[in-house]
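Sharing a structure here in structure tokens format.
All protein chains but one are shown in place.
Moving on to subunit A:
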Amino acid sequence: MLTRNTFLAGAAALVALSVVAPAGAQAPIKIGELNSYKVFPAFLEPYKKGFELAVEEVNAAGGVLGRKIEVVSRDDNGNPGDAVRVAEELLSREGASFLVGTFPSNVGLAVADFAKQRKVLFIAAEPLTDKIVWDQGNAYTFRLRTSTYMQTAMLIPDAVKLNKKRWAIVYPNYEYGQSATAAFKKLLSAKQPGVEFVTEQATPLGKIDAGAVVQALADAKPDAIFSSLFGPDLAKFVREGQQRGVFKGVEVFNLLAGEPEYLDPLKEETPDGWYVTGYPWSELKTPEHTKFLDAYQAKYKDYPRLGSVVGYATIMSAVAIIKKAGSLDQDKLIAAASGITVLTPFGMVEYRPIDHQSTMGAYVGKLGVKDGKGYMKEWRFVDGKDVLPSDAEIKEMRPAK
């Protein structure tokens, strides 16, 4: 007979179940992701595909800590103020366990500072700025991508080998271009005493007056040019320079120009023989890359861009950290992240305990043109750990606590 007591007990059990169940074994672990999707769609659409692939693979393999993972993604509008707001929303309303993502350096730095204030793990996926792990580094922030300094340093051996005396420099006038230029001048001067930097052009991002800039560089009669242009600026620079014959007999180094995001639009205009950092996706034969490439192409019927690799590796890093920590406690996550090794499509990377920078590498090579399309030739992989400054230098830059 159904007494009042059993009825109440049953009801209580039901209530208890409905309260406990979502927090129990079945609820997915939420990872908060924010990025400037509408401001930098060329890089971030492939990035999103990359992380969605990673989520699918992780969940197919049973998730982590016995739970599935879910990435809650937000658009930060490319604006640090909005980014801090959506970061707060991800943590306090969505219940995200920690944060990943961001693209431009000012947004990355703002979210890093927010993570420090909130004492939450933040894996900066894409920002290239050196400051995020050095000058402005903090205990809660880890960065995946090969930084501006690292990519610049990768080009230095080739620059030294050429032994050119007169260098001209062109860069987009904001953090990334400024640090690339500073790093390049410092590193090259150290390796090649007597090198001269004959002219410098700082161009507004996205609004280069390519004809005038190319002419000004040529007027300085350089033996070589170092550029950190990308996107529409790069395309305009290449077109004007080639038309005007300015690159004839001049060696050109261009950061990032080998990344499919920026290389593919150039098509038959691709400048032959430029030294670049990039991602020759079709020629990589390592097992970890082949596995990634096959899965990506099967899912999207499209080839991966560098953004895809970054998105994929970000989620793989996040999952590895959760697994190693064995819990979602922030202190345990931070402890786990420090020094963790993760297998990415570019091989094993380590998030270094000293500055929380991953040792993800990049490919260095020259540009070439084949069948009206640009590609990277004579490329080699440079491991990130080989191009970082000494520990003493890093301790000097990074705030103690």
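The rule we apply is simple: a residue touches a chain if its C-beta (ideal position, glycine included) is under 8 Å from a C-beta of that chain, and two chains touch if they have at least 3 such contacts; residues count from 1.
To be clear about the criterion, contacts and distances are computed from a predicted model.
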{"item": "Chain excluded from display, named as in UniProt, from \"5,10-methylene tetrahydromethanopterin reductase\", \"Acyl-CoA dehydrogenase\", \"FAD-dependent oxidoreductase\" or \"Branched-chain amino acid ABC transporter permease\"", "value": "\"Branched-chain amino acid ABC transporter permease\""}
{"item": "Residue among A:119, A:207 or A:395 that touches the chain left out of view", "value": "A:207"}
{"item": "Contact partner of the left-out chain, one of A:154, A:266, A:293 or A:334", "value": "A:266"}
{"item": "Subunit A residues touching the omitted chain (full complex)", "value": "37-38, 41-42, 45, 74-75, 77-81, 84-86, 88-89, 92-93, 105-107, 109-110, 113-114, 117, 129, 131, 136, 173-175, 178, 199-204, 206-207, 209-213, 215-216, 218-220, 231-232, 235-236, 239-240, 243-245, 261, 264-267, 269"}
